[in-house]
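One structure below.
Only one protein chain is missing; all other protein chains are in place.
Chains here go by letter, A, B and C, matching the order in which they are written, and residues are numbered from 1 within each.
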Amino acid sequence: MTWLLRRVAQLVVVVLVVTFFAAILTSLLPGDPVKTIAPFATPQDRARISEELGLDKNVISRYVDWAGNFFTGDMGTTYAGAGLQGDSISARVRESLPTSLTIVFYVQFLTLLIALPLGVFSAYRQGSLFDRGGNGMAFALVALPTFVLAALLKFWLGLKLDWFPTQGYTKIGDGIGNHFKSVAMPVMTLMVGQIAIYSRLLRSDMISTLQEDYILMAKAKGIPSRRILWRHALRPSSLTLLTVAGLNIGALVSGALIVERIFKIDGIGGLIYTAVGQRQYIAIQSYVAVIAILYVVINFLVDMLYSVLDPRIRNV
Amino acid sequence: MSEVAPMTEASPEPTQEEEEATKRGLGIAAWLAIGWLGCMVFLAVSASFLPLDDPINGSIRETPGVSYFTEGHIFGNDLLGRDTLARVVVGTSTSLSIAALSIGFGTLIGGFVGLVAGYVGGRIGTALSAMFDILLAFPPLLLALTLVSVLSPVTETDPPSRIKRMLVVALAVGLVSIPILARITRANALSWSQREFVMAAKSQGAKPFRIMLREVLPNVVPAMLSVALLGLASVIIVEGGLALFGLSINPPDPSWGNMVASQVDDLGETPHVWIVPSVFIFLSVMSLNLLGDVVRDKFAVREAAI
Amino acid sequence: MAGSGTAHLRDANEVLLRVENLLVEFPVGRSGLKVNAVTNISLDVKPGETLGLVGESGCGKSTTGKAIMQLPKPTGGSVMFEGRDIAKLQGEELRAIRTRLQMIFQDPISSLNPRRKVEDIIAEGLNIWKIGTPEQREAKVNELMEAIGFDPAVQRGKRPHQFSGGQCQRISIARAVATDPKLIICDEPVSALDVSVQAQILNLLEDMKARYGLTLIFIAHDLAVVKNISDRVVVMYLGKICEVGGPDELYANPRHPYTAALLSAIPVPDPSVKPSERMTLGGEIPSPVTPPSGCRFRTRCPRAEALCAEQEPQIHQVGADHFVACHFPLEAGETLTASSESFTV
Partner (left out) sequence: MLEVKDVRTSFKTDRGLVKAVDGVSFTLERGETLGVVGESGCGKSVLSKTIMGLLPSNASRSGSIKFEGQEIGGPSIKHMRDFWGTQMSMVFQDPMTALNPVMKVGKQITESLRHHLDVSREFANETALQLLSSVGIPEPERRLKQYAFEMSGGMRQRVMIAIALACGPKMLFADEPTTALDVTVQAQILDLLEAQQAERFMAMILVTHDLGVVAGRADNIMVMYAGQSIEMAPTRTLFSQMRHPYTEALLKSIPKLNQASHTRLDAIGGRPPDLVNPPVGCRFAPRCPYAQAKCHQEAPPLMVHDTPGHEYACWFPVGTPQGAEALAKNQGSIGTAVGGQ
């Protein structure tokens, strides 16, 4: 229980540090933000905008104000202009986040579904044609940057073959078929590299596990290979994979940023990008906070899963 | 002293031939990778001396948008009549310079911080590694995007020069790579620092700096080198990502990423314009990844042979 | 024991090293508990003597050796070496003592940097302290390499992975001797080696000791090895001293029940000794985080009584240069008998 409390405390600290870091970074954005927001405002207007944005205060008190709001569920509004009511940031997040999360979920789910058996089997048949072929292919696929792969898919499957729509996102409520069609290429793009990484990672851990004495011991007990692979070897081999999967969230968000840009999908990536361009301080901070929370929560879950998979961790 | 048995036994040390065999044993793939990267470096260095068309300004005498293997344009040209070959070669020098600068910067800082964190350990080590972890929580592309726009805003009326912009991109990406390199170096330094030879050096009276430099660092270098090679590959990729958001070097200056990005909303029009740089990116990234693996494997074998 | 006390220490003027009430504790994670690795150990070494430290894993023998080296510094106690308490020294002063006090490690491969040449490894101490001119250092390395049976011309440029475990241990010995130390702590130097190589290294240590006038603290778990090389033996159990004495007397007439049990548990290469007739100790070593009260050996001791749980025995003399920390020591010549079952923890 103290362990759980400690993890939650850790979670809060990380979110605070990350968002504070974001606050400092955004305040470093050069150029007068007021000028960017309202290029033709009078000096009086500017002063008012400054005040409304809290720009007359220092970074720290601005951060404290923001954090107070954020943790009570109010992410604030975007700044639309002097005296105008901006859009609710929370509403934007509610609109965009599910789209990004849906894509990321599909990617992770399908990746594991494919990568697990692939990794296990190529470790078992180490050095076989299947293994070496898989190795070579994984190598090539990892070297294919997301944006190149996305462009290729869009060009080939979208423009040439016209199988999938080249842009936009259809919600699952607006037709399942269209939904899947709209996410097919983004998901494929992000999946390919992940499958390659995950299956190779699992393969190499599996290979070293298979050389352990306890695998020999299981063999000496007369346990069939299939059972040795899945019941004895997989669990201790999957720990690195799990860690990497947790750490991968950052990379996935980066990937989502690119995929959303190329396939013109309104996700959280697009929101952040627009916010950076428009110097929407509060919005940037809130988006970063959302991502940080996601990252920390997912890593928290990964840690829980870790301790389920490896009893040695539980007692430490 | 006559009791000491003479060391006559056949020692398992590699002979001259065997050592050469390990060098030869790189494999065809690795040599191809070295060859490709050699070509790239050559192109990058000699870009301004080669007899190429103007990569920035198209000529009105050309037919715009011709495809591969048109006379005078082996890779065709774009809708502004600019030769793709010329642009991709100049792009090579941009992309590789950014990659080399940022990883050089990242390795230097990240390596140093990681080495100290790994060797000194304790609270300092824990604090430093917690910091890396937090930095890693940021999506790298997002961080790079933010840093570039911080360091060199696009909104200024007169755009920064190509060189300045390149330095900014390299610095931003280098900053992003620091936590990754530091983390790997720290992990390696930590495990080597627990070896008994480090304690032996301490018991000889060596100062911490000497131990870090002479005992720990040489053992960590192969891992750092391997990560740096992989890092070069990922910088090439990140540059492309930045370009997609208009935050790599400013068009019309070419980089590999810029060339792909400029066409991304119009893939069908002149596909060769984005496919050619894509192939360059792909082959370079694959070569770097391969060499990174080779370095790591060689290192692992040496370790295992002990 | 196993207990505390200083009855076995000799006149401070005769000894090179005198350790009193050495205490080493490690924290266990963040739990606030601590490992009582070594608790109030006292020992001394005369110049030219080899002191054997013997016991099973977890008895604190290696920790004692490292604490004497101040790697890391002990939690408490004093380590008098050449008239100064080196446990109180810091920074430069401590560093300066390093040339006089050296260590040989257990794992011959882990203790040599794989990326350095043999000559650099051996010369490390000389180079750090800039002892002599470069030519003199070179000559010293040559001399040391010959002393350990290497051909300097052929082997000086090689790296550790080109040598076998035994050869690596020779290099370690040369490195330790290079700065003309007074005392060398040998931490299980032969445990990782095959028996035939082990004999070579033991012989080499004896030779080097004679040639360079060394004093040794020899740490090992193998009683026969310790007997072979030592002038005085200290038996340890769970961070405490059980028994101290000259090897021949101590092995012939063990007074502490643990020493006796340990001796009887050793497999003897003699088929006429039937293992079933020997006394086997039950149970296993308790956790050093929560050691038993009183005598730490009492949970496995066939002679334990109520007193043993209440009071920690003090080291007292039982013979000429023979000391024991036990409330109910064996008589000279008495054999320990007990069934092991009744004492299983």
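Here is the rule we go by: contacts are C-beta pairs under 8 Å (C-beta built on N, C-alpha and C of every residue); 3 or more make two chains touch, one makes a residue touch a chain.
Since this is a predicted model, take the numbers as computed values, not measurements.
Asks: Out of C:Leu43, C:Ala147, C:Leu202 or C:Leu336, which is the one that touches the chain we can't see?
Replies: Only one of C:Leu43, C:Ala147, C:Leu202 or C:Leu336 touches the chain omitted from view, namely C:Leu202.
Asks: For a quick check of understanding: of A:Asp45, A:Asp65, A:Asp87 or A:Glu212, which residue touches the chain that isn't displayed?
Replies: A:Glu212
Asks: Identify the residue among C:Val19, C:Ala261, C:Ala304 or C:Val324 that touches the chain left out of the display.
Replies: In the full complex, the listed residue that touches the missing chain is C:Ala261.
Asks: For the chain left out of this view, which of A:Ile223, A:Val244 or A:Val302 touches it?
Replies: Checking the options A:Ile223, A:Val244 or A:Val302, the one contacting the hidden chain is A:Ile223.
Asks: For review purposes, identify every residue of chain C that touches the missing chain, sorted by number.
Replies: 56-57, 164, 166, 194-200, 202-203, 206, 221-225, 227-231, 246-248, 251, 261-263, 265-276, 278, 280-282, 284-285, 340, 344-345
Asks: Just the residue numbers, please: which parts of chain A touch the chain that's not shown?
Replies: Considering the whole complex, chain A reaches the absent chain at 211-214, 216-224, 227, 231-232, 235-236, 309-312, 315.
Rule of thumb we're sticking to: only the chains that are shown with their structure count from here on.
Asks: Kindly list the shared contact partners of chain B and chain C, in label order.
Replies: The common neighbours do not exist; no chain touches both.
Asks: So which chain is the furthest away from chain B, centre to centre on CA atoms?
Replies: Farthest chain from chain B, going by C-alpha centroids: C.
Asks: Between chain A and chain B, what is the separation of their C-alpha centroids in Å?
Replies: 23
Asks: Go ahead and note the Å separation of the Cα centroids belonging to chain A and chain C.
Replies: Going by mean C-alpha positions, chain A sits 54 Å from chain C.
Asks: What are the residue numbers in chain B that touch two or more other chains?
Replies: Correct list: empty.
Asks: Quick check on chain C: which residues sit in contact with 2+ other chains?
Replies: none
Asks: With touch defined as at the start, can you tell me which chain A residues reach chain B in the complex?
Replies: 14, 17-18, 21, 25-26, 28-31, 36, 139-140, 142-148, 151-152, 154-155, 159, 247, 249-254, 257-258, 261-262, 272-273, 276-277, 284, 288, 291-292, 295-296
Asks: For a test of understanding, state which residues of chain B touch chain C in their complex under the given definition.
Replies: Residues in contact with chain C: 1, 3-7, 9, 11-14, 195-197, 199-207, 210, 214-215, 218-219, 302-303, 305-306.
Asks: With touch defined as at the start, can you tell me which chain C residues reach chain B in the complex?
Replies: 66, 69, 71, 95-96, 98-99, 101-103, 105-107, 109-116, 124-125, 128-129, 146-151, 155, 158, 160-164, 167, 172, 175, 179, 200, 203-204, 207, 211
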